[in-house]
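The next block holds one structure in the form of structure tokens; read it before the comments.
Omission of a single protein chain aside, the complex is shown with its protein chains in their original locations.
And now, subunit A:
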Amino acid sequence: MVHSLCRFKEEEFKWLLQEEVHGVLRQLQDILKEASHRFALPVGSTEGPVKQENFMLGTSSADQVKGVLMLQGDALCQAFSNGVVIYDLRLPPVEIRFKVKNWLNQYCSKCPHSAVSVDGSVGDGMYGFEGDINLKIPRNNQLLHFTFREDKQWKLQQIQDARNHVNQAIYLLTNRDVNYQFKTGSEVLKLMDAVMLQLTRARNRLTTPASLTLPEIASSGLTKMFTPALPSDILVNFYINLNKLCLTVYQLHALQPNSTKNFRPTGGSILHNPGAMFECGSQRYEVSHVHKVECVVPWLNDALVFFTVSLQLCQQLKDKISVFSSYD
């Protein structure tokens, strides 16, 4: 009795390894390919005409900041192009207009020597876009106009990393086609662990923006992207948070050297609060206003859903395998 029960269990395990695992792997591959399409690579994307998408940042009337971001292209990651963002700040009224061009097609032809890089912040916060950004800041009822420099690009590193992690996960799965026979459960567990590691990282990359210190934001290439240069009392930062593209604008005021205020530099954070202080050069600043606008990027949402679904699939497969852990 016990013997036959054991045999059935063994048979089932065999079936699991030979049939079920491959089914799940195929399903995983399909989902991940779909996710990868959302981050479509620039090379080999020879599809039809690029279409444009508009994103409203800060749509409610209560928002101090308003903006419109226009995206262009089928492969959305590189199609942050011709975007316009308008900021409407009540006190003082500020308007920032962004015009983002397709960065991929353009930068190659341009002078490469002024490329932007975030020094020492590999793996940090930004993926990017390239092209022009018009930034209009009316101060004392006067509008200042900033353009993204023609020769510059800005990368949102988060999206690039997420895309690469997904592709790594797909690559891990490619070699185990139907012809490959899994012999032990631990073999499947190891594969699933490796795939899940990549997927978790891809997901975390989008869900956790880098927490930067204010001096890091100030010294990042982003501030040097504009022409005319941003005034020294404005800091700009872009990042992805979950499915949202976020833009934060910090208005600073310089602290007097003899200021009685207790100077305490703030550490790294995704979003700094008014009152945060930092030192840049020999000058000390305090953040007076923080404006944050964001817009949902639908394909990022899709990608995140795909990540979650495939992570669950992996885990379920692991659970099934570990039921038979005594047969290894």
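Some observations on this one:
Following the convention adopted for this analysis, a residue touches a chain if its C-beta (ideal position, glycine included) is under 8 Å from a C-beta of that chain, and two chains touch if they have at least 3 such contacts; residues count from 1.
The definition used in the following text is that contacts and distances are computed from a predicted model.
In the listed set "WD repeat-containing protein 72", "Nuclear transport factor 2", "Vacuolar protein sorting-associated protein 29" or "Histidine-containing phosphotransfer protein", the entry agreeing with the UniProt name of the missing subunit chain is "WD repeat-containing protein 72".
Set against the missing chain, the residues A:200, A:232 or A:266 yield one that touches it, A:200. The missing chain, though absent from the display, is touched by one residue of A:164, A:223, A:266 or A:301; that residue is A:164.
With the whole complex as reference, residues 41-44, 104, 107-108, 112-113, 115, 117, 120, 122-123, 155, 157, 160-161, 164-165, 167-168, 171, 174-177, 179-180, 183, 186-187, 189-190, 193-194, 197, 200-201, 204, 207, 242, 308, 311-312, 315, 319, 322-323, 325-326, 328 of subunit A touch the missing chain.
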